[in-house]
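As you look at this complex, bear in mind that one protein chain is not there, while each of the others sits in place.
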Amino acid sequence: MSERISRDDLRKRAGEWIAAGKTVAGPVQVKPGMVLYAPLASPEALQLDGWIRPTNSIKEFVFPRHEALYAYRIDGAGITLDDLPAEMPEQIIIGAHPCDAAALPILDKLFNWDPRDDFFNRRREATTVITVACTAHDEQCFCTSVGLSPAAERGSDVLLVDAGDGDYEVRCLTEKGSALFGAAVDSVVHDDSSPAAAEIDAGPKRRFDPEAVAVFAKEHFEDPFWREHALGCVGCGACAYTCPVCHCFDIVDEGNPRGGERARNWDACQFALFTLHSSGHNPRPAQGARQRQRIYHKFFMYPEKFGETLCTGCGNCARNCPVGLGVLPLVSEICHAESV
Amino acid sequence: MSGTNQFEPKIVAFVCNWCTYLGADLAGTARLEYPVNVRIIRLPCTGRIDTNLVVKAFEIGADAVLVSGCHPGDCHYSAGNYHARRRWMLFRELLDVVGFETRRLHFTWISAAEGRKFQQVIAEITDETRALGPYLPYETQAAAAPPNGTALHPNAPGQDFAGASQELRATARRLLEEDKVKVVIGHGASGPVFITRPEDSDRLEWNENSLANLTVYLKRPEVRALGAAAVVVKGCDERALVVLEQESQFRREDLQVIGVACEGLGQPKCEACDTHQPRFADHTISSAAAQNAAPSDGRYAELERFLEKPREERLAYWTAEFDRCLKCYACRQICPMCYCERCLADKNRPQAIDTSSHRKGNFAWHLSRAIHLAGRCVGCDECTRACPAGIDLRLLNLALARAAETQFGYRAGMDPAVEPVVGAYSLQDKEEFIR
Partner (left out) sequence: MQNPYKPDLMEVIGVRQHTVDVKSVRLRFQDAERAKEFDFRVGQFGIFSAFGWGESTFNICSSSTWHDHIEFCFRKVGRVTDALWEAGEGDTLGFRGPYGNGYPMEQWRGKDLIFLGGGIAMPPIRCAIWYALENRADYGDITIVYGARAVGDLVYADELDQWAARPRVRVVRCVDPGGETPDWKGEIGFVPTVFERAQVAAGNAVALVIGPPIMIKNTIPVLERLGAKMSNVYTSLENRMKCGIGKCGRCNAGPVYVCKEGPVFTFENLRDMPMDY
């Protein structure tokens, strides 16, 4: 038995969820040529086709760019700390990619490494991820090198597979996913007659072995390789901020003498000031060390601690890097260096 | 206090210590009553008033802002107010393009003897602002809906990329073999390359992907450490060298410039380009088809079309644009002119620009970035290309480029002999907006 849904019906469902007050997000064309995951104002804004993947990732729905942690008030009586409302409105993401969805269980490990971070947890609990299996890839994609694939199910609550005839085959993977689609019996077509002519991209060839990268990062920590290959890096945060799994953050106080909020903001190891000590000492004073840190964290440190590679092979870093760097280009250089 | 709910505007006045502050003081001692709506902030000189102070005043609750100082010619520091006036001329145009209500921003010259004028100005501003109503903070501003349409990028016309690449490689090889330079900064297959050995010159490419403005690497300490450099520039990139040299960021004799004549690489900036041929290169990879025409009349067409929109629509547009800003600072890092060792956005005593990605933080950042590049931005559009959120920085840069050209006849990076527009002033600078 296969369950199917047409694109029109999917949009209709999205419209119902929006009308019910849920936050529904998905790929939206924000300007000609640029598609980003963003909240949908209307179901028509949902862009299901015509692009490889959005320029950003879905992490901002569970780990926002700016998130208040608590508020503080300063008055004659002293200082009071106020918790902010804990309820999270329900979120549904339609049209995530497997490389975005897989990020969530990967991040889960860090955010629940004692102590638990309930800011992340409550957002994740409130989010249902409807992933669409990929029907195409480009030269920057490398999900198959990090244990994923165009129809990988990790992190998804529902997987929609293009059936080739305008419909999607619906695979509910979790209770949350079933709850969302199970209720919509009238719009899910049960079609027992035709087998699922699923159109799933074969995916990119496997380009490298993450283990080998981990070993290189560990054993070549001081190698001039890093300095040479980071020369082009201008030290912005485009890679980290568009990456589905990069999660470094800063904590800031914002307010006035009467009060304000303490919040966390995204931060990136590529910035020169990221590790600067107040004494003036900087353990990573040059870009080579900072580029090394990115690869080291993703391929050696995170796997060692949590058993996961901190990379889903989405290729956003390389696509968004204004100078053509990124994980795949750098790792390709590592493999080249190792084989020479 | 009256029992009514009438809105009472909050006016913030940034005034200079030597003239307007004393003028306000005089109003006080002469018992000339002026509305209590004003909060006076004293600074040494109008030349010291940073534009982000004005922005911040509105962010934190001001309904109108007055900036006031000594009359031209009377500045306690000789020329502070002349610099300020020029800055304000550019800043007002930026605010106008962004859709800001420029009616809420006032400029005056009030001397220490003009207590009555101070009284009158404050009373007028208070009345005007009361009628305008409260300043609406960013959070209340609606963001424009995404525009429809497809991206239109004219294809790069057929150029002899192969021939140019050959010539480029040969030039680089020769420079390295003769030890004239230690590194050639050029374009490779997928991004910038740093060639330090003659035999690696074959990695150099020249094609429709050679979009980067490589002059950005002159500010990178890791690249400077490699030694004397040669940099490959298109005519648009080369304008950045003119500005950087004017600003003493490098010495011309220490740099080999390899100019590549370009017929356009299919970018929006290419349509109105008048610097197809590099003008100051040590070595030119030339193309006869690439000629430097006169500046195109259409160079501000995009901006002029945008300015036809009503103010509220402009603000809604920029709200939607800045809402997407991640604060990744790709725009800053990729800009050759953003070379400050410690950017204002990275300073926290005081925190002039919130680092957070919210409206206040994003507007403050983009307004500051734009005004800091006023008269310096050469329109290479690298910031626009680098932005992973697709923010229309090109339009913002055009706003200030047009301001510099219409007000001062100045285009950054064109003529090394012309005095830059910021950092200089003229006694004849227009001041019809200053009362």
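A and B label the chains in the order they appear, each numbered from 1.
To be clear about the criterion, a residue touches a chain if its C-beta (ideal position, glycine included) is under 8 Å from a C-beta of that chain, and two chains touch if they have at least 3 such contacts.
In this text, all values refer to a predicted model and were calculated from it rather than measured experimentally.
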Of the residues A:Ile18, A:Ile52, A:Ile74 or A:Ile200, which one touches the chain left out of the display?
-> A:Ile74
Among A:Lys205, A:His277 or A:His336, the residue in touch with the chain that has been omitted | A:His277
Residue, one of A:Pro115, A:Pro224 or A:Gly307, that touches the chain absent here = A:Pro115
What is the set of chain A residues that contact the non-displayed chain in the whole complex?
-> 69-70, 72, 74, 78-79, 81, 83, 86, 110-111, 113, 115-119, 122, 218, 221-222, 247-253, 255-257, 259-260, 262, 264, 267, 269, 274-279, 283-284, 289, 293, 296-297, 300-301, 304-305
Write the list of chain B residues that the hidden chain touches.
-> 348-349, 351
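Quick note on the criterion: only the chains that are shown with their structure count from here on.
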Rounded to the nearest Å, the gap separating the Cα centres of chain A and chain B is 32
Quick one: in the complex, what on chain A touches chain B?
-> 28-34, 36, 41, 45, 55-56, 65-66, 227-228, 230-232, 234-238, 240-242, 250, 252, 254, 256, 263, 265-266, 268, 271, 273, 286-288, 320-325, 329
Where on chain B is chain A touching in the complex?
-> 60, 145-153, 190-194, 212, 216-217, 220-223, 226, 320, 324, 326-330, 332-334, 346, 354-358, 361, 382, 385-386, 388-390, 392
